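One chain of protein is taken out of this complex; the other chains stay put.
Take a look at chain A:
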């Protein structure tokens, strides 16, 4: 009897101990995930009602490279047919003699054929369709280097649409003389770039990150050449606004790259689009 009593007392004590130990273990593993950093920041972003799709943790490789808008388009221009051409600086501006009709579903297919035709578009094989940069009034093709798109107004084809869903013409910039300035190096992951952007206070509460791309953008101009580097480009849509602001994060260092004359604004739209 007495022994049984001792046994039950021990049992109760051990069960209490188990519960306490279990709680302590659980708290530790929660603490663990806080320590791992970015998860916690993502959690914080959720609390600030920022919407985003789950970022990847994969790192990539990219280059620094330089190039400029040279003479290639002027040299190719005589080959182009069925259009009126003029140059505005280094930019080729063309108007089709016969507007191209687009049926809604096949914008990409129709224009892919046009871009691939050297009689219609010069150097077209270096460009590819960008759904994200395109809008209702403008279809944008971006130049590609080392398997990645360049998001920059210095290397795009912009097709102008009229109200009847017809392509009336285009303007084009072409980056030539591309030179790698340094061997390939590792970039940070999308998740890290997103958390940096948030920590630099670049994503306001309630905003939505609509898309994220790893693309080359221009960092600076030196010795007459544009210098590009891999960046994570984020499209941020503000809570009560219809416009989308593009922000870019240096994919090597995680810094937010500022745009403009005195590098004041983190809005990268003017670097990526030609604003009229």
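Following the convention adopted for this analysis, a contact is a pair of C-beta atoms (placed from the backbone, for glycine too) under 8 Å apart; a residue touches a chain by one contact, two chains touch by 3 or more; residues count from 1.
The definition used in the following text is that contacts and distances are computed from a predicted model.
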Protein name as given in UniProt for the chain not displayed, "Sugar ABC transporter ATP-binding protein", "MoaD/ThiS family protein", "Regulatory protein YycH domain-containing protein" or "2-oxoisovalerate dehydrogenase subunit alpha": "Regulatory protein YycH domain-containing protein"
Sole contact to the chain not displayed, among A:56, A:162 or A:185: A:185
Touch residues of chain A, complete complex, unshown partner: 4, 7-8, 10-11, 14-15, 17-18, 21-22, 24-25, 28-29, 31-32, 35-37, 63-64, 66, 179-186, 188, 192, 219-220, 222-223, 225, 227, 229, 252-254
